[in-house]
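Dumping the structure here so I can ask a few things about it.
All protein chains but one are shown at their positions in the complex.
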C-alpha cells in the first residue's frame, strides 16, 4: 500500500498524548527534540540559502538604488531613479524594458495553455498498458533531458529558411516553403513556442501521468456503474484526480515560460529586430553585458512583482475551483454509494 | 540553557555569513574595477625569465582562425620559455566577457580587439596603455594611416598595437559572371545594377542575397559614408545615422529585396552559405573570409565594394593587440606578453595570408600582398573608414543601428522610420555614456 493514502494520514498517531507535540497529526514524534537539534539539521541548508538566496534577494534592492557599474570604482546612490526610469517609457531603459516585458508576455500567454493541455493529452495516451509503453514515455520525455542549448542549436538548423528541413517538408506537402521561421514575425514566435512545447512537454506529462496513476481504479468503476459517460468520467474523476498537481503545474509552467532565455538567445538572438528579446534577456544584457547592474536589478524586481501577482491570481482561481471540483467529486462518490 | 545558547549560535553563524558577504561587497566597492588611469608596463624586448604560459584571448572564429593559430604555434616553437594558449570565442561574447573577467581578476595576459572597442575598454580600466611598447618597437604615426593612429588614442595615451586593417569586400562567383557576360567587377551604381540584371537574365534568380544581420550594418555604414554622411558625431555626443545619406543607404539595401535580386528574410549567415554553395552570385563580406572561400574551392574573386551610393568608401576595422589590466601583475607574464606582441607585429606580413591587410605601412608595401586575393582591396586603403573612438559605442550600435538595419531590410519598418527611431535612442544612450565615461 502506498504510504500516501488517505488512511495513513487520518490515523491517530500512537503515543499522541505527548505534551510537546500535542499529537495533533500523525508522524510527529512524541519526544520533544533538544532546541538546538532542528537548527543543526537546518544549518548546512540555511548557510547556502542565506548566502545565495536570502542575501541576494535583499542585496538586489540595495544595488537597484545605485548606479552600479560592475567595472567602475564608485557606485553612486541614485535613490529610486532606476525604477522611475523604468516607468518612463521614453527613457533609454524604460522603453526597451517594456518592449521585452511584452515579448515575455506574448511567449507566456501562447506557451502556457499549450504546455498545460498537450502534456495532458500525452499523459492520457500513455496511461494505458500496451507494448512498448515505457519506451514511448521515454521518447516523449527525451527532449527535456537535452537542455536548451542542444535543442536550440538543433532547431535553428532545422528551421533555417533556406536549407532547413522544415521548410523543405512543408514544400513537399504543398505548403509555403520559404517561411523565415526565425527572422520574421509572427513565424519567430510560432517557432519559439512550438520548440518549447516540443522540448518541455515531457516534464509536465510525467507529472500528470504520476497523478493519473494515483487515481484509484475504483472511482472509474464506480462512475461506470453509475452510468457516467466518457466525458463525465473525465470531468468528474480524472480532472479532480489531477487537482493536486494542476496548480503546481500551472504556476511552475508560468514561471518557466516567463523565464525564457536560451531559446531566444540562441535561435532568434532576440530578433527579428528586438521582437523576441525577452525580459530575462534584457536583464542579462543590461546587467552582465553592459554592466548596468542597478538598472538590471530594478528590472528584475519589476518582473518578479508581475510574476508574483500572476501567481497570486492563479492561486486564487484554483482555490475557487478546487472547492467546486471537490464538491463535484464528493457528489460522484455519494452517487456511487447510494 | 546550553540549548538556548546554541540556537542563538546557529542564528549568529547565519547572520555572520551574510555580514561577511556584505562586508566583502562593501570593501570591493573601494578596491576592484575602476576607470582610473592605468600605469603602462615598461617595455622589454626579450624575455629570459622562467617559463610562463600566457592566456591569449581573441575572436578569430572565422577563416582567419587557423592562420592565427599557425602564427601562435610558430611563436611557441621559437620561444622555449613562453607558451601562448589561445582562447577563441565569437567577438560578441569576447566583448561581453573581457571586462567582467578582467574586473574579476580572471582576465587574459594578452589579447586582440577591434580598434573601435579600445576606447570603451580603456575607459572601463580593462586595458592598460601601450605607449612604452610602441616606443620600444619604434612604431610612430608614420607607420600607419592617420585614421588608425588617431583611433588607438584615448585620453592622451595609446592602447593598441595595430596588427592589420580589414574591410568589407565584394566577392563574386566568377563562373556566374562569365555566364552573364560580365567582364569586369562592377564599381559604381550603374555597373552594379547592370551586373545584377545580367546575372538574372543568365538564370541566377537571386544574384545578391541581402543580409538583415551581419554584415548588413557594415554595408549600411559603407553606404552612408559613400553618400558623404557620418553615422555618429565624432565627439560621441549624437547619433546621426538617420541622415539623408543613411536613409538612402538603407533604402537601397531594401530595394535589392524589393527588386527581386534577393529573397526576403535571409537568415543569419545564409547569404554567405548560399554564396559558398553557388546559389547566389555576389556577396559583401569581410576580407577575413578569403581563406574560408579558398578552402571551399569555389570559383570566386574579390574586388572593392562598389560605390553604389556615391564616392568610394567602405567600412573597415583594425585588429589591435592590447595588454589587459592585471589586478596583481606578474612581471614575467607582462614582459612575455610584450615579447609576444612585438613578435606578432613584426610577423604581421605572414598574417596577410589570413586575408588581412597588414597595418604597418612598411610591411604592407614590402610585397607580401603581391598576387593575393586582397591585393586590389588593399590598394583602396585610403577609402577605408573607421568608426569614431567613442566609449560604449559598440554596445549602442548593436542595440540601435543594427536593429534599424535589420528591420529596414526585413521590411518590418520603413528605413526612414527605423533609422530615425533608433538614432534617437542611440543619441540618448550616447549622452548617458558621455556622462558615465566622462567625455
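General remarks:
In this document, chain identifiers A and B correspond to the written order of the chains, with residue numbering beginning at 1 in each.
Simple rule for what comes next: a contact is a pair of C-beta atoms (placed from the backbone, for glycine too) under 8 Å apart; a residue touches a chain by one contact, two chains touch by 3 or more.
Rule of thumb we're sticking to: contacts and distances are computed from a predicted model.
Between the listed names "Aspartyl/glutamyl-tRNA(Asn/Gln) amidotransferase subunit C", "Carbohydrate ABC transporter permease", "Quinol oxidase subunit 1" or "Alpha-E domain-containing protein", the UniProt record for the complex's undisplayed chain reads "Carbohydrate ABC transporter permease". From the options A:86, A:115 or A:247, the residue with contact to the unseen chain in the full assembly is A:247. Remark: the omitted chain is touched by one listed residue; of B:288, B:351, B:386 or B:437 this is B:288.
When the omitted chain is restored, the residue from B:106, B:135, B:311 or B:330 that touches it is B:106. With the whole complex as reference, residues 2-4, 8-9, 13-15, 20-22, 26-33, 35, 37-39, 41-42, 44-46, 48-49, 51-57, 59-60, 63, 70, 121, 124-125, 127-132, 134, 136-150, 153-158, 162-163, 165, 168-169, 198, 206-207, 209-215, 217, 220-221, 224-225, 227, 229-231, 233-234, 237-238, 244-245, 247-248, 251, 255, 258-259, 261-262, 265-266, 279-280, 283-284, 287-288, 293, 296-297, 300-301, 303-304, 307-308, 311 of chain A touch the missing chain.
Although one chain is not shown, part of chain B still touches it, namely residues 21, 24-25, 28, 55, 61-63, 65, 69, 86-93, 96-97, 100-101, 103-106, 214, 268-269, 272-273, 276-277, 279, 286, 288-289, 292.
Keep in mind that, in the parts below, only the chains that are shown with their structure count from here on.
Chain A and chain B have centres, each the mean of its CA atoms, that are 40 Å apart. On the side of chain B, the complex with chain A involves touching residues 2-4, 6-7, 10-11, 13-14, 17-18, 21-22, 25, 29-30, 32-36, 96, 99-100, 102-103, 124-126, 212-213, 263-268, 270, 273-274, 279, 395, 399, 403, 406-407, 410, 412-413, 425, 428-429, 432, 436.
Residues 34-36, 39-40, 42-43, 46-47, 50-51, 54-55, 59, 69-75, 91-92, 95-96, 160-163, 178, 180, 182-185, 269, 271-274, 288-291 of chain A are the ones that touch chain B when the two sit in their complex.
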